[in-house]
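The other protein chains are all here in position, but one chain of the complex has been omitted.
Letters are used for the chains, namely A, B, C, D, E, F, G, H and I, taken in the order the chains are written, and counting of residues starts over at 1 for each.
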Amino acid sequence: MSVTPIPPLDRKQAAHAVLAAKQRLSVRWEALAKAVGRSVEWTTSALLGQQTLTPEQAGAVGSVLDLDQAVVEALTLPPVRGAEAVDTTDPLVYRLTEVVQVYGATISELVREEFGDGIVSAIDFELDLERVPDPKGDRVKITLNGKFLPYRAW
Amino acid sequence: MSVTPIPPLDRKQAAHAVLAAKQRLSVRWEALAKAVGRSVEWTTSALLGQQTLTPEQAGAVGSVLDLDQAVVEALTLPPVRGAEAVDTTDPLVYRLTEVVQVYGATISELVREEFGDGIVSAIDFELDLERVPDPKGDRVKITLNGKFLPYRAW
Amino acid sequence: MSVTPIPPLDRKQAAHAVLAAKQRLSVRWEALAKAVGRSVEWTTSALLGQQTLTPEQAGAVGSVLDLDQAVVEALTLPPVRGAEAVDTTDPLVYRLTEVVQVYGATISELVREEFGDGIVSAIDFELDLERVPDPKGDRVKITLNGKFLPYRAW
Amino acid sequence: MSVTPIPPLDRKQAAHAVLAAKQRLSVRWEALAKAVGRSVEWTTSALLGQQTLTPEQAGAVGSVLDLDQAVVEALTLPPVRGAEAVDTTDPLVYRLTEVVQVYGATISELVREEFGDGIVSAIDFELDLERVPDPKGDRVKITLNGKFLPYRAW
Amino acid sequence: MSVTPIPPLDRKQAAHAVLAAKQRLSVRWEALAKAVGRSVEWTTSALLGQQTLTPEQAGAVGSVLDLDQAVVEALTLPPVRGAEAVDTTDPLVYRLTEVVQVYGATISELVREEFGDGIVSAIDFELDLERVPDPKGDRVKITLNGKFLPYRAW
Amino acid sequence: MSVTPIPPLDRKQAAHAVLAAKQRLSVRWEALAKAVGRSVEWTTSALLGQQTLTPEQAGAVGSVLDLDQAVVEALTLPPVRGAEAVDTTDPLVYRLTEVVQVYGATISELVREEFGDGIVSAIDFELDLERVPDPKGDRVKITLNGKFLPYRAW
Amino acid sequence: MSVTPIPPLDRKQAAHAVLAAKQRLSVRWEALAKAVGRSVEWTTSALLGQQTLTPEQAGAVGSVLDLDQAVVEALTLPPVRGAEAVDTTDPLVYRLTEVVQVYGATISELVREEFGDGIVSAIDFELDLERVPDPKGDRVKITLNGKFLPYRAW
Amino acid sequence: MSVTPIPPLDRKQAAHAVLAAKQRLSVRWEALAKAVGRSVEWTTSALLGQQTLTPEQAGAVGSVLDLDQAVVEALTLPPVRGAEAVDTTDPLVYRLTEVVQVYGATISELVREEFGDGIVSAIDFELDLERVPDPKGDRVKITLNGKFLPYRAW
Amino acid sequence: MSVTPIPPLDRKQAAHAVLAAKQRLSVRWEALAKAVGRSVEWTTSALLGQQTLTPEQAGAVGSVLDLDQAVVEALTLPPVRGAEAVDTTDPLVYRLTEVVQVYGATISELVREEFGDGIVSAIDFELDLERVPDPKGDRVKITLNGKFLPYRAW
Partner (left out) sequence: MSVTPIPPLDRKQAAHAVLAAKQRLSVRWEALAKAVGRSVEWTTSALLGQQTLTPEQAGAVGSVLDLDQAVVEALTLPPVRGAEAVDTTDPLVYRLTEVVQVYGATISELVREEFGDGIVSAIDFELDLERVPDPKGDRVKITLNGKFLPYRAW
């Protein structure tokens, strides 16, 4: 009985292969972003499996990281953005969750006062991460930039 | 049998009183921040119950909002920052949670590459929220600014 | 010690008062929608607490249902849209949840094929409910109409 | 010791094989629906594993997608409709869940007013998905059409 | 400020009042069923809050149990059938849950073989409970009688 | 290093093998029940893994279904009756769970009135499933028959 | 509007009243058991709300503890045995839960070997608690005594 | 690349091998307890993976059951006592959990009255299981014997 | 109808009264510990509701804090140590939970190597908290001191 052709790798395995090659070749995310033609943040999330990559973008990453063709193809599969995409009990990620817990109501209040009833889009959205030098210890500046979407009344 | 003196209001009730007075008097968060002498974001989170206010700061807010003395006193109680501080199923807050879900691994990777093994502090932390005009629809820019804390080895 | 003025009713209590008055006076949702100047579906969700009502809209409902002023004021409070807004174990609501469970992947596939990577907005969204006569038993036609939002790449 | 014959693929693996072949051959769901003789929505949910397919329907899909006989046979296995059929934390699916959360009580109220005590069937049910062109951005119209079932009293 | 008229009792409180009066007056469910004009099982579930009662039925129960008018009115409110309607950790109710756990797959298989793909309705449904004398200890015979509903294909 | 002899199949795998063979050979549960010498319901639950089968019963099933000896032996392993035995989110099984939710309190009340304080056994228990022809659509009659067990006082 | 007579106390409140009176009057459980005519263990669980008490037994307890008539009546209400009857995170109770976790499989194995397929009844059940003097520290001996119930085959 | 030596079996697999050999050779737990030099209850829990076995004890079991050397070695690995050690939804184990639920508060009360503030150790603990013949059906007597540990004050 | 005497305050309310009086009178935990005759840590946990206080100890606290007699009596009620005693999502407490998550396996390994199979008692246990001056920022030194309890074999 012949075996049905099933894609040999999924997005998660492709991400692991990218991380392994990146470490082996000492390539920085910035170099991969340049190859892809996108920001460092978008490129990282895409290669970790959370964005759609075109075959050209996947191929460019494959060239930089000397990836197998199977990995390059897997990078073009649909993204996987569900709760399994992250372990919220990891200490670094938990701090972000705690920020939402402690400051979520504040953000709601300020958005409502300034924009009215609606939400900040997580789809029409950009992420930016920057190092801020500080004599008391450098800081991480994470910018979340989302379109305000008002509730529709009909 | 005499009754033991129990503080008449807790931080949650104080927050409700602040919101009611603010709406009745049409006061903006900015005016309250000026009275407190802090940023709008910190002041909002403090009045919602998530930061420590000095008697002077509480008194200044009481003057602006014409608050009862019981509310002013309750504003100086210890902050309440646990999970009950926010409803993560509220659509606006959920979008923030989803951002952590979709981009948490990306932030981890970029922090690790740039700073090494550690976390972004949610304690030595500042929040900033800004309106960004955009012809396709104005945007909300939320900046999370936390000190990088490296894991200690001993 | 004087007591701080706290709003006497919240949105949930206002919704209960609306339902009680509506039943007592035998008013249909359609009549309330006409008073509010919106669709039946939006008006119902607004009076149940999930949309923002203007003082004029709240006042119009108050006139039709002979509501107390305290209820009318409570209707203008911010909406409450979190998970407590519905009991998903109620048999009718559970059937909707089951539809998402059984057909959610199908909707994802068809949207992806037709529109590309993105979501169907639950904010820029309209709900419509219609009775469809059928000799084998009348049917309920529920229409969900949301704007497609493509993921932003940057 | 001889090995017991176990079916080589389950419905989930069959769905993966269908998706892979569909992508490789650039076949649209519409073409598969035509081969099956059903609507696009039913056919998609059936091929994703949530409906019963006859051997003839499975064979027709196998011809279009050049599927292995093992996949064709697996497509005729009983459907799998439990909670594992979908990841409700996927952003697109979550928006549908949020619609149930925000509008579930509204649907309950309107059905009760119009039909009386009962539910909207998720079994005697049809799903329809349509693209609605809109200058401000095209929209997705999802129609849920279920038979009203009154509670039986005895 | 005047207070909005709110219904003084909900279905749960009405059920408690019924149980208290029933115990005080030593009335059996059978007598209440006769007054209502329905089976014992339906009447019990209705008076516990899970079915819709007409004003006539509620009034008849009120006469037998000498209920206050407020209770009679509350009995005509919409039923409450969500998960809070029962404590599944109560030993008796848990045994029923365990039956579903141990025999649920068996029922699925037998229904599928006999009827095809579909479900047993919990809406077009009757419950019957009977005592079966047995020398080794009397038995409880619980009959679940639901209409088979085939999945619709379209 | 030699490998420890581990039983090649567990009860779940044995159940899968039974289902596959049953489908391949078009055998009905009734025929298997005749071979086992028990009712259809008990036999189905036993072959799905929830009852203890003697070697003779397992052998009889093996003859009818032409099962491998490894499957026959696995059928005599201890039953597996925990929560993994069923997916309560499957639509058919969920309807049974909902029946417990909606009618559990009713059953409790009626048993208490008729028998006193105790439970309906799920161990000294029989299940019966029957098709009831009905011009409006055939019905499924599921009978749960358990011994009443009074609480012991000491 | 007259108020419907609702029982003034439930079993939980009755238990609190018993504990308060028992402490005030320095009565031991043994004295209450003697008044009730049952074992110490059964009497304690009954007065805590988990067993059915006859009016005579409730009255006897009321005499010893000088309880109000409302408490005596509440003691004859149906018992409440669900999960709310105990806090399993209390350190003492958790140790019992851990015993089930660590030794549950052992008990299963030994019962199966000795009795065959069945369970140990928690209904036809007796509890005994005894102090065992020990020079290294006295011990608590808890005896669970339940009837073996074999699975019925039919 | 050479492969790192990893222990070929863990405690769970060792337990399965013990159970399989025990069944094949018709050895009773009592015989294994004699070989180990401990009680039947301790030996069973140890071979199921919840106690530490010395190489001598593991070897003795290996001789009786003719176990592979890899299994004997695995039996000396650290015990695994977490929640995965048991399925609390198994009907027999659930009855034990229900006993804790129904009688946990009773045990707490009686221990507090007799011993003061403290717990019953689940570590300095012995389990005993005994068959009690009874004309109405034999009973299972499970004895939990733990040292009382008083809370330390400092 | 007379009302049964119910204790006017529970341990949680007593703790609130202690905290309010302590703040009003600017008393430090150390002063309360001196009055009680125990360590600061034990006294704090006792007054927060997690330890047993004698009438003398409660009275001494009452004198220092000028507490009502009802509060003093409530302080002698049994302690409440279940999960409700703390909000583990509070940022400070969460850090302790994270320490258990990150270092729990390490503590297990080191205890096993040094002491053998057993646990660190949380009952025969002392807590100590100390400020450690440090030029880079003062540190908190929390010492957990528990008796090692070996597993008993029998």
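Please note the rule applied: a residue touches a chain if its C-beta (ideal position, glycine included) is under 8 Å from a C-beta of that chain, and two chains touch if they have at least 3 such contacts.
It should be emphasised that the depicted structure is a prediction, and the values quoted were computed from it without experimental measurement.
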Absent-chain contact - pick from H:Ala20, H:Ile123 or H:Ile142: H:Ile123
In subunit G, positions touching the absent partner: 89, 91, 94, 98, 101-102
Touch list for subunit H against the chain that is not drawn: 1-7, 81-84, 122-123
Hidden partner chain, residues of subunit A it touches: 8-9, 13, 16-17, 20-21, 24, 67-71, 87, 89-91
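In this text, only the chains that are shown with their structure count from here on.
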Selected pair, greater C-beta contact count between C-E and A-B: A-B
Most remote chain, CA-based centroid, reference being subunit B: F
Centroid spacing, where centroids are CA-atom means, of subunit B and subunit F in whole angstrom: 55
Junction residues of subunit E - those touching two or more other chains: 41, 81-83, 89-91, 98, 101-102, 118-119, 121-123, 125, 149
Chain pairs that touch, as defined at the top of this document: A-B, A-C, A-D, A-I, B-C, B-D, B-I, C-D, C-E, C-F, D-E, D-F, E-F, E-G, E-H, F-G, F-H, G-H, G-I, H-I
